[in-house]
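Removed from the display is one protein chain of the complex; every other protein chain stays in position.
Chains here go by letter, A, B and C, matching the order in which they are written, and residues are numbered from 1 within each.
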């Protein structure tokens, strides 16, 4: 095994995805992960539509929040969300494919800030999300070289 | 029919809930609605759990966002979310019952601000949500006395 | 001396205000303080006006942020702002008198959430502010009974 940050990010993501019942249930897939970065996608199912016949904002948030989680745990230190904000820019129709791209803006001590851009199949931004993270104890996967 | 604001809030809520595939799919129920107010609840199913074995923040957000929608549409003017923020205070276990109570803080022209408190079965606050709304065209249900 | 929470809140506020060069420079005054609560006011001076001839949003934020600081330090544990959001509801003219009322919503472990409502002389809400606090080491004033 190696301390290679990219390999560690991929291991952490694989372990998290395996355990993340909710993201798998919603059909969210992890397309790419790097240290401080993740890109996830999700198709808008009929069950995700709200009373206006468009995608429920909560499901758009859920995709962005999962992308945030994969990005902020990519350093293999257990990290949780402290707070998030989202701005909704465009309505999203059923059947569309959403992509959420999470980028680390700041990681200072135990706290980080991540920006997530959610785009539709046409590549238009439909929501902007900002997440504040807090590292807690433990690792996502056993770090290379650690005593078992 | 009557212009009674409480009757109108209840009619609008019934109509919205009927159309809101997503909230019904997640098992969200509307417990109370008044002008500028709504209280909704949701049980945390196994499918809502994330990689840490606790409720995915996106699902807590979704419940709060639905409560926000029912509160800001309670005046029977079509209203959408412009942006939202959420602070996560406590992890939530599977099987717990969450309640989201939405209260109108300000309604000024077409814009409103709503605060939503999400509590667990023990009555502890697990998340605070703030939503900014924007009224658009049309009514949720045909207003009493309107030409059909 | 006594462990009376109200007396402690008042001592902490007096000590903070004495040290807070910025709030005094801007003419901010502390009108009331209780555990988890503070009310401050500020007159809108000519120097506070922006390019539209109305009060600069940064100065409205500053008043709210000071109210937040007095409320979250009222328990006499050194506390700082981690993040804040503000919604601007109405323009504010020069000469108006603004009041910011800060109320503790949640205090859980070292983290708290405070809501601040800023009103004008007519009592209208002109801004809503939400602050997230983090307690750090030390006390604002030496606690009663503590070894010197």
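Methods note: contacts are C-beta pairs under 8 Å (C-beta built on N, C-alpha and C of every residue); 3 or more make two chains touch, one makes a residue touch a chain.
Just so it is clear, the model here is predicted, and its values are computed rather than measured.
Checked against the full complex, the one of C:49, C:77 or C:125 touching the unshown chain is C:49.
Of the candidate positions C:59, C:72, C:92 or C:118, contact with the hidden chain is made by C:59.
By the touch criterion stated above, the residues of chain A touching the omitted chain are 85, 87, 89-90, 105-106, 108, 111, 113, 115, 125, 128, 130, 132. One chain is missing from the display, and on chain C it is touched by residues 15-23, 25, 46-53, 56-59, 61-66, 69, 78, 80-88. Where chain B meets the chain that is not shown, the touching residues are 82-83, 85, 111, 132.
Here is the rule we use: only the chains that are shown with their structure count from here on.
Two copies of one sequence, chain A and chain B, touch each other mainly through matching residues, since over half of the numbers at the interface are common to both.
Chain centres defined as mean CA positions place B nearest to the mean of all protein CA atoms. Our note on geometry: chain B versus chain C, Cα centroid distance of 30 Å, whole angstroms. Residue positions of chain C touching 2 or more other chains, listed in rising order: 85, 111, 132.
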